[in-house]
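With one protein chain removed, the remaining protein chains of the complex are shown where they sit.
Read from first to last, the chains carry the letters A and B; within each, the first residue is number 1.
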Amino acid sequence: MRRLLVAKVYFDHNSTTALKPKVLDAMMPLLTSQHGNPASQHCFGRRAHEAIEQARRQVAAAVGAQASQIIFTASGTEANNFAITGIASNLAPAQILTSRIEHPCVTKPAMAMARRGWQANQVAVNAKCELDLQDLQTKLATPTHLVSVMLANNETGSIQEIKAVTALVGKQAYVHTDAVQALGKIAIDFNALGVHAMTISSHKIGGPLGAGALVLNKRIDIQPLLHGGGQEKGLRSGTENIAAIVGFGAACELATQELADFAQHTAALRTALEVGLSQLNAVIFAQQTVRLPNTSFFAFENINGETLVTALDQLGFAVASGSACSSASGEPSHVLLAMGVEADLAGAAIRVSFNRDNTLEQVHAFLHALKQALQKLRQMTAVAA
Amino acid sequence: MERMPIYLDYSATTPVDPRVAEKMIPYLTEQYGNPASRSHPYGWTAEKAVENAREEVAKLVNADPREIVWTSGATESNNLAIKGAANFYSEKGKHIITVATEHKAVIDPVRDLERLGFSATFLEPEANGLVDIEKFKAAIRPDTVLASVMFVNNEIGVIQDIEAIGHLCREHGVIFHVDAAQATGKVDIDLEKLPVDLMSFSAHKTYGPKGIGALYVRRKPRIRIEAQMHGGGHERGMRSGTLAPHQIVGMGEAFRIAREEMHAENERVRMLNHRLLAGLTSIEESYVNGDLDHRVPHNLNISFNYVEGESLIMAIKGIAVSSGSACTSASLEPSYVLRALGRSDELAHSSIRFSIGRFTTEADVDYTIQLLKDKIDKLRELSPLWEMFQDGVDISKVEWAEH
Partner (left out) sequence: MAYSDKVLDHYENPRNVGSLDKNDPNVGTGMVGAPACGDVMKLMIKVNDAGLIEDAKFKTYGCGSAIASSSLVTEWLKGKTIDEAYAIKNSAIAEELALPPVKIHCSVLAEDAIKAAVADIKAKQAGKEAA
């Protein structure tokens, strides 16, 4: 079983990506010999505290923020919930705007604020998966106190013009951005974006699962989601997951060092992939959009996405159908539907996302396997018809 | 190089058992995968491991695996249980009962609910730290919707009568939550018998990793909670957020070890505790905080009169313990738990929590007793209060120029 796993080619890095060996090295002492609780005053506790502060500086540096602006959470999901619920709770209810391509962990807490008198609406995107700024402007005519637009979409990889969003919003609302998919793939400058809060996560960049962060503009007033021992300046109670936080810090430092190389390498792989996909008559989504370098989202007419993913899996390639979180639901991608893609074609979509360890040989082998799988599936469909 | 002291702070956090670390590491390296990715075997392997761990957690407390919801730790479990149940059942009433000596992760969510229109009763425990069942009964009102009482107190280690309180809650239709972060692996928990609706667990107090916990949510009769974290709909919609398989696996293994070894281990810890108790109470003017019979053997909380706790901790650098006066980092307040027991401020300021566990040895205990004797002598030499006590002055009658 294990040999089979190692032999597989993994092209689903936007879902989660392997822990980098150097990150594991940084975490090991905390998983084994060092154990203090950072709240304790003895040297076990002090060491744990220092380790967290070091990680905080590393994470801050990766996004151009100050260490004091980083609030550690257990995940990107928690950071998004914290941002939406926490910021809105301290404001008078008004409109809360998200986009139609946000992750559910942004849209659902926004909708949940309806209970407290908020009105949640979603800004449209165009066929290229770019936020419709015209629509944003129209919707901003209604009193709005919070806006959340993701920096890069997890499915198409499209990068949103957050600076344009903050410029349009001006002083009337706080702006949050979910930068979980962007971190480690493109350069991020928190201050230049002009947002008040930004979510990032460890496990998408070769860090461990179990750590995320909300980057907060110091002027912002936010209610904690978790109340208790008063950790993270009272904004996020709960004993810190030190090993994961230290891993997150190390992964951020590595990601910054490797950013240019990552972009160049994965973009080359994607170009090769998409040349091959075009030859196979794939529909490639958001291809002409400014995208994350490592992501390609595509579909074949009349080929079911789930079926194709399973066929590719048997041939040794791990890819995703739609986003990993909703892939259990069987619904077509909400992102593609928002772009105006027909439900049938949207249901056929599969996503390939690379990291630095993937190779051109793997891409060629993948294209070969894809061709085989398509032939087989089309034959089956033909028989059925 | 700083020599690491003897660790006697198991109630703050336990070391990760090497067997637990060994189980976790493969999930950090080879078997990565998002458990929610159903489309490829990376996800399947992770999901299987997660479900095995869920069974292990359920087994320790005799619950159904389907009643276990993963969280990032006991703080999140407590927040989810209290806010989730209070909000879901708020039509029934908006009164909550809890105890003044609960962990902040229970007190603060209740305070947050008060801000949102709920009312709360914070019961004062008896001088021994235990809740008086009659007083609890008297606190129940027609609009009481939720009660939260911790199983084992983190500072003084006393064990509450969860069964009796649970029966009272059942009789009155009150949802009952129990924070069991300090109880797992120390007391037997049988959720088939215990009338408890919601129970919080933590891995890192039971030799598992930090950053992972669980909430037990009873199925029969079914208890419902409002999710506090929304998103991908993980954990049957009760708690969204990508799960960390290595941490979950670690918690499962830690709870398996606890189930298999707790009885033998607790006997050993009890012997050590008796030795420690005998040694430390031989020091003049020492007072044990909390009931000695209804108590886990892992905890010993003692006040050494006329010695200030923080300076004592500084003096006993050879061991790592917690001071009642400084358990929440920079705060100079004496422990609110000890004050709730009616301890004077002086005694609350002078308290030390010794918490022992799996890797504590008899030699550690003997060293600790000798160290305490020496250092308390030294600090009392320095203490004007000790001098007054020796001179027969009643310190409680002195008028102090507070500043």
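To be clear about the criterion, a contact is a pair of C-beta atoms (placed from the backbone, for glycine too) under 8 Å apart; a residue touches a chain by one contact, two chains touch by 3 or more.
It should be emphasised that the depicted structure is a prediction, and the values quoted were computed from it without experimental measurement.
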item: Candidates B:Ile133, B:Ala164 or B:Met314 - the one touching the absent chain; value: B:Met314
item: Option from B:Glu55, B:Asp161 or B:Glu346 whose C-beta touches the chain left out; value: B:Glu346
item: Chain not shown, touching residues in chain B; value: 306-311, 314, 325, 330, 332, 334, 344-346, 349, 381-387, 395, 400-403
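Here, only the chains that are shown with their structure count from here on.
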item: Chain A and chain B: spacing of chain centres that average the CA atoms, whole Å; value: 34
item: Contacting residues of chain B [partner chain A, same complex]; value: 2, 4-5, 7, 9, 12-16, 18, 21, 24-25, 28-34, 36-43, 45, 72-76, 78-79, 103-106, 108-109, 111-112, 202, 204, 209-212, 228-234, 240-247, 310, 313, 317, 320-323, 326-329
item: Of all residues in chain A, those that touch chain B in their complex; value: 1-2, 4-6, 8, 10, 12, 15-19, 24, 27, 31-32, 35-37, 39-45, 74-78, 80-81, 103-105, 108-109, 112, 203, 208-211, 225-230, 237-244, 306, 309-310, 313, 318-321, 324-328
